[in-house]
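This is the structure I have questions about; it appears just below.
Here the complex is missing one protein chain, while the rest keep their positions.
When the chains are written out, they are named A, B, C, D and E in that same order, and each has its own residue count from 1.
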Amino acid sequence: MQHLAILPILIPLFTGAMLLLPPFRDILNRQRSLALVSVALQVIFAAMLLVTAASEGTQMYVLGDWQPPFGIVLVADRLSSMLVLLTTLLCAGALLYSCAGHDKSGQYFHSLFMFQVMGINGAFLTGDIFNLFVFFEVLLIASYALLVHGGGKQKTQAAVHYVILNLIGSSLFLFGLGILYGTLGTLNIADMAIQVRMLDESEAILAKAGGLLLLLVFGLKAALLPLHFWLPRTYASASAPVATLFAIMTKVGIYSIFRVHTVVFGEEANLLANIALPWLWPMAMGTLAIGTLGVFASPTLRVMTANLVIISAGTLLIAAALQTEHATSAALYYLVHSTLVTGALFLIADLISRQRGKAEDRFVKSRAMAQPRLLGFAFVIAALAIIGLPPLSGFVGKVLIMRAAESTAEIIWIWPLILISSLMVLVAISRAGTTLFWRVTSTSSSEEQVHPLEIAGITLLLAASPLLVIFGGPVTEFTADAAHQLHDLTQSVNALLPNSTALSGGNH
Amino acid sequence: MNDLIWIPLLPLLGTLVPLFASRFSRSACAFLTAGFPALALVLVLQLAPQVFDGETVRQSFGWIPQLGLELAFRLDGLALLFTLLILGIGLLVVLYARYYLSENDSMGKFYAYLILFMFAMLGVVMSDNLIQLWMFWELTSISSFLLISFWGHKTEARKGARIALTITGAGGLALLAGVLLIGNVVGSYSLHDVLASGDLIREHTVYPVILILVLLGAFTKSAQFPFHFWPPHAMAAPTPVSAYLHSATMVKAGIFLMARMYPVLSGTELWFLIVSMTGLATLLLGAYVALFKHDLKGLLAYSTVSHLGLITLLLGMGTDMAAVAALFHIINHATFKASLFMAAGIIDHESGSRDMRQLNGLWKYMPYTATLAMVAAAAMAGVPLLNGFLSKEMFFAETLHQDSLGSLSWMVPVFATLGTVFSVAYSLRFIHDVFFNGEPVNLPKTPHEPPRYMRVPVEILVALCLLVGIMPTYMIGDLLYAASAATLQGQVPEYSLSIWHGFNFPLLMSVVALAGGAVVYINRKELFQFQAQFPENDPKLVFEAVIQLIHRQISRVMELAENGSLQRYSYMMLSLAMVMMAEPLLDLNATAGHRPQIPVDAISITGAVLLAIGALATVIWNRQRMVALVALSVVGLIVSLMFAKFSAPDLALTQLAVEVVTVILLMLALFFLPQTTPKESSPKRVARDLGIAAIIGGVIGTISYALMTRPLDSISTFFLENSKTGGGGTNVVNVILVDFRGFDTLGEITVLGIAALGIFKLIARMRLYMPASDGDGRPWSQDSHPLMLSVVSQSLLPLALLVSAYIFLRGHNMPGGGFIAGLITSVAIIQQYIAHGVDWIKARMKLDYQLMIGSGITIAALTGLGSWAFGRPFLTSWFDHFHLPLVGEFELASAMLFDLGVFLTVVGATMLILANLGKLTTSERPVLKEHD
Amino acid sequence: MLTWAVIIVAILICIALFLNLWRLVQGPSLQDRILALDTMYINSIALIILYGIHMGTGLYFEAALLIAMLGFVSTSALCKYLLRGDLIE
Amino acid sequence: MATWLEGLIALVLIIGGVFLLIGSIGLVRLPDLYTRLHGPTKATTLGMAGLLLASSVVSSITQGSISVHEWLITLFLLITAPVSANMIAKTAMHHDLTPWKRTKGQELVDPASRQAPPSDHHSVKDGKLP
Amino acid sequence: MFTVKESRFLPMPFHSLLLFVVWLLLNNTMAFGHILLALFFGWSIPKLVSILKHGHPTIKRPWLTVRYFFMVMKDIITANIEVALMVLGPLKKLQPGFAAIPLDITSDLGVTLLASTISLTPGTVSAEISEDRKWLYVHALHLDNADELIAQVKQRYEIPLKEILGC
């Protein structure tokens, strides 16, 4: 499959466009079928891509047949193909769930959903910094539209904050891009990595400002302190399947930090080596801390889940800041786990909220749920996983990250922070769970039953957690290889720029 | 290969059994549930002889090497001891629970949790890998949480469970850190390697940290002071759970851990100090408090705490003999405490109360149960011929032998005796206050003997107490030896399990304890009065209050930090941006580079002044919104002139078109918004915002200047060289857009299309207030479509479309292209809307904008896909020159088709937005009364 | 000669633009500002045409054409707003 | 390019520029909005025509073929300028902008702003046919 | 001569002609290929926009149209010079004023054309048209005598326009 690497972008793009066209446009059932078929294809192709990337090496897709660094390339290495697969899986779960009727509460749901997936996949796959910007915008605008899906004051309000902050963020992104192009003269990320080594001192200073601006923008997407403010309200007010899909959006930010600040401004960047590091540490620790406090102070399950997303961002960033292969490998494992589980938790929160009447998902006394066992089971699974308690995937990720910090000086900060955070999350979630499920006034009067598709969606996402533990060996082996690939700069640059020798010296 | 893994695995499979079996009768359910653990027990017994021979049975499978986690099990003496307790007592509890649980309780769920817990405990004691041990350790916390909160509708149960989970969870996390540190020091998590690395660890600088972390795990689990308060609250659980958790399993896990790590961590001053002092404190405190509990289970719970303290104290002493004594007491405590809990459960079950102030004289009602309970209580008190006596003797002996406290060493045996005095006293109270002491008071039920088989577990356990007490060597000699060998990982000291060691100090201490206990109990009234002076501070309330306090404080902090103010969030982001950009610039010595600069001319100055005044006017007049829009238009105009001036005609065109459409959009929105902005920013905030805006502006300007004055080598030469030959167009910018970087453009039109869809969603069901008059209170003009405007706009439409076609067709070679053409078309149509209104247009023109967007994106994407047919990557362009007679030479390029997609999307998106916005209102206006 | 003429005219137009700006800032009514903006559009067209003459290129013709078109749209939209509030009704 | 032609073009250019400037001077100098409207709507059309004529000739010469597309801009302006002026005047009357005190026929502003016939108002003295 | 009925093939013949010319103007060419394109657009665009057509103008006297056009051109030049002088001259002499011109011409296009012409030519700007299309309010930069102005407008512009449009 010569075109495998671009399929994760093209399939949702065509699906999204087709959903607007006649045989599908006004008939919801057809839209659902098309979307589900499409997402199934996406999963299959993403899996194939992953296997190909792992077995045959990095897949490079040269768009328009214009060789890098001139044209745009897609780079499907282990890391990006893994994230693409993760995205499609998350999408599949959310989509199944939405087909239970959540897609009815506004127009264009499936189309927007596809476009958002396209944007996310594109951001993961592209090897071009401006193309990354474009895909960021695709995923953002789709997320804006999806956020208001279903309507309501809270969504509107959250959207105002979310959109405006991101618009400022996009402006900063472009400033950063301008600076980097103005100093490096190229847009291909691998080529940037080469050019950055040849900057003279004053150019390097300028490029540094650009690189740091990008860090800020990625940090905004990743919801890092002090750029995380938009997240709790946004995620908590989005409709459930949308929030689930959003769970991967912060990861796009983290991924971009890995891609840009490890490859371009990494160890070998000469004057600009590791420029992000002094900023990453406080941001990472602060994010983890503020997320933990947020979880503790959350009044509703959805807000709590949103804060859990922040915690996962902080944890991931800690791993990013460690800048070792081990840490990256650990981060990748943790990333997969936390994305799927927080995604599932948003869905579970929605079901709980529906069955609790007026109390919704607030932590107050309420009437009993109609299906407490089913929901309780799902909740416990998700909770254990996200707290990081064995035997589910959370503990593996967390322990891997702690181990990665083992021989560093930062251990005295990282370990206590992670452990105390875990404890506080444990306390908060146990309080939440006991209140939601047991602090009830009466037996349920609710007729609201969970739809089989909703169960299917949640199951798909939650099943990943035990599977990640059971197959922890191969999975961590894969993440280790992916991390190795990411950190091995010469390899990645060679893969991207086979003719890079012709470019050496920077005289294009 | 052996079947070691099946020992924990069988109970794991067994957790599913009750879930299915619960549909059968209760007995069947219990029977089936017991099956798998029983099978496991058989396996254990099968392997026991090997273990008694000093062999360590091990089995391991690779799992997650990155984590250091493998699936590794071991069965040595220590593990065997615990495995037997866990499975044996577990089975008895299963039987007992069959009768204990009421019809309302979900038996299946209960058994499932119980067996799950059993599995977790087995995992802990059989782990041959520290990470795995920790994994099961945490699993015990979780499954015990489920058990304790089994009656979750009761506040007590929820709180008790949460406290237990919090305390043990915290300890678990500390343990994790400790385990990881050990792994780091040893280089392996395999218990085999770790147990062999005692010296390495003890001499390592992080040893104190490791020790404290591991002990935190152990102490929390085993309810050592100051974590001693959770087991009593876990009493909200059904009694079978208490019997299981607080005799043989949960709390013993901590003890187990200390025993397991004994060869690695013990033998240092620090170990002795921490462990033994904690044990001693716990022993005393538990025993003392137990005396005052009126709740039967409360008494037993504190008694458990006290006994755990005793075992801890023994382990802390660090002598081999003490360790043996500890192991011995583990066995003994498990048996008598399990039976006591079960007896307490029976009493509760049959009388409806656990309050010793109500329970009196039960001897008359349930003599058989009373007998059993009294025997077990006697064992707890350390009465000779019962197992408790033996281990307590050993304990006393060891307290006498230790001398680590120097001249204060005498205090240990004294306090140990004192603790035992209380122990005897509460045991006495248990016997006397419940079974004698007059008549029952207000019991809900008339007590009677329980069902036959509910007593069986108690009978078995009490029998064990007796048998061990009478013939210890025969009963547990091998087991104790094997366990000691495994714990010590070396020579087992000489010890004697005989009942009689002659008249010696330990015996004296026992006698003192028994007598003292009796005295204390007899004088209990005074003691109760003394105790009553102290305000009772329920640790549970304290705990809850602390959690609530933390919660409140954090909520307050979070509300201050995340106060929902966008202005603050934006400010923070921009401040960070400012710092990040400015910080590197501090090192920049010369702002200007060496690239020759363009001289300034009058036109540029005019442009700059216009732009500056326009921008400043926009800011200064921002509260009069319409005026600000006019000023904004000036800025937009000058920006496009700047693009034109600096050789970017395409940009100038685009900027112009976009600017006009934007201003129109802004006006459309402004109609529904207040016409002015109230003055609400404080001067301080204005100054602050001005400051940050000025700095960022300055920094951006500086960077821009620095960039522009430096030469640049860029990849653009390639585009200039290949535009004509490779892309078939002379307008390089357009060729980049539709060919070199067509993928960006595809994304860009997708963005536009999505925006339109999103806006459509926003407009749907929007309820807007339509102002009846303008901002100054004037009624609207009645002339909705001025004549001249309508007529002229109409005749401009074909012209505009022609221009649009012109711009579109020439785009590849000259400034222009699909996007600008699309905007021109859109503007022309908007002009028709403005001139004629939505209804008029709608009645005449049925353009399906959604279709346009969809097909636009599809066409562009399909064009890209076309190259697949030729085996080339997506978006590979194609172009050729043709010659037709008369027409002459012309060019066809796939890029034009792509551009058509762009065109359609732009028109579709822009119009979908504007036309739908238009639908929000009608041309019917409320007429205000005219003054005449 | 032509070069000089172009420079002189450029200066004239610059002065004109400054005068437009003065009116735009001064107002006093919104209509004055709109009128000033409209005049600015026209002067800009002149400036672009002049630039084209100066540089000897026709590349900027479309920009001028577009300003002519869009300036009208902009002015009529602004006026429609003042008259009716709703541009598209 | 012949000198006389160059001179002619230069002259046309300068005339155009002057008219443009006068239009803008009017914008600043004239006393009220209604009078200011005249400057831009008229002076500029002529001014633009001058410039475009010059441009047309110059580019015809430099390109060697006739360049007439400049006239399109003139056409556009001729069509649109009256409408723009009309719209601005309409809004001014709608907003009751007071004309300069020396303006004749001020009483017409009121009926005009209501798009009523002038007779609709009380007595009309000036500016109305008997 | 040019009285054209509404046709399906060429719904707006004048526009078609205009577009044909404008296309060639835009491209500065008479190449055959562009003539073909011009024909195509001259045919297709009116076809596209004909749905939005208000009324259909008919031109009865084409030669008069040409004459009218040149007359207006001449007037524009004079008017411009007059206005320029007034702008630059002393403001004291300025005597602006409003006038209401009664209209005989009725069609939308006619009124619009007249109003446009008035705006472009003598120192007047069309300010408003009464709802009943019977009055055109103008503002004159220098108004000596309203009646004179009205007579001039009617004589010089309205009558020819009426003839041209045949109404």
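As a working rule, a contact is a pair of C-beta atoms (placed from the backbone, for glycine too) under 8 Å apart; a residue touches a chain by one contact, two chains touch by 3 or more.
One rule holds for everything that comes next: contacts and distances are computed from a predicted model.
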| item | value |
| --- | --- |
| Absent chain [UniProt protein name; select from "Acyl-CoA dehydrogenase", "ABC transporter ATP-binding protein", "Na+/H+ antiporter subunit C" or "Phosphate transport system permease protein"] | "Na+/H+ antiporter subunit C" |
| Left-out chain, listing which of the shown chains it touches | A, B, C |
| Touch with the omitted chain, as defined above, among B:363, B:453 or B:672 | B:672 |
| Full-complex contact with the absent chain, from B:27, B:496, B:548 or B:773 | B:548 |
| Residue touching the undisplayed chain, where the options are A:14, A:124 or A:144 | A:144 |
| Sites on chain A contacted by the missing partner chain, in the whole complex | 130, 134, 137, 141, 144-145, 148, 152-153, 156-157, 159-161, 163-164, 167-168, 170-171, 174-175, 177-179, 181-182, 187, 298-300, 362-365, 431, 434-435, 439 |
| In chain C, positions touching the absent partner | 55, 57, 59 |
| Hidden partner chain, residues of chain B it touches | 158-159, 162, 544, 548, 551-552, 555-556, 559, 564-567, 570-571, 574, 595, 597-601, 604-605, 608, 611-612, 615-616, 618-619, 622-623, 625, 628-629, 632, 635-636, 639, 642-643, 645-651, 654-655, 658, 661-662, 665-666, 668-670, 672-674, 677-678, 680-681, 689-690, 692-694, 696-702, 704-705, 707-709, 711-712, 714-716, 719-720, 723-724, 730-733, 736-737, 740-741, 744-745, 748-749, 751-752, 754-756, 758-759, 762-763, 766-769, 813-815, 819, 906, 909, 913, 917 |
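Just so we're on the same page, only the chains that are shown with their structure count from here on.
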| item | value |
| --- | --- |
| Partner chains that chain A and chain C have in common | B |
| Chain at maximum distance from chain E, centres defined as averaged CA atoms | B |
| Taking each chain's C-alpha mean as its centre, the one farthest from chain D | B |
| Closest chain to the centre of mass proxy, which here is the mean CA position | A |
| Where chain D and chain E are represented by their mean Cα positions, the distance between them in whole Å | 14 |
| Whole-Å gap between the CA centroids of chain B and chain E | 75 |
| Residues of chain B whose C-beta touches two or more other chains | 781-783, 786, 788-789, 792, 795-796, 799, 803 |
| Touching pairs - complete list by chain label | A-B, B-C, B-D, B-E, C-D, D-E |
| Complex contact set, residues of chain E against chain B | 12, 15, 18-19, 22-23, 26-27, 31-33, 36-37, 41, 45-46, 48-49, 51-54, 108-109, 111-112, 115-116, 126, 129, 131, 133 |
| Chain B residues touching chain E - in the complex, by the definition given at the top | 782-783, 787-788, 790-792, 794-795, 797-799, 801-803, 805-806, 809, 832, 836, 841, 844-845, 886-888, 890 |
| Residues on chain D engaged by chain E in the complex (per definition of touch) | 19, 22-23, 25-26, 29-32, 34-35, 37-39, 41-43, 45-46, 63, 65-69, 71-72, 75, 78-79, 81-83, 85-86, 89-90, 92-93, 99-100, 102-106, 108-109, 111-113, 115-118, 124, 126-129 |
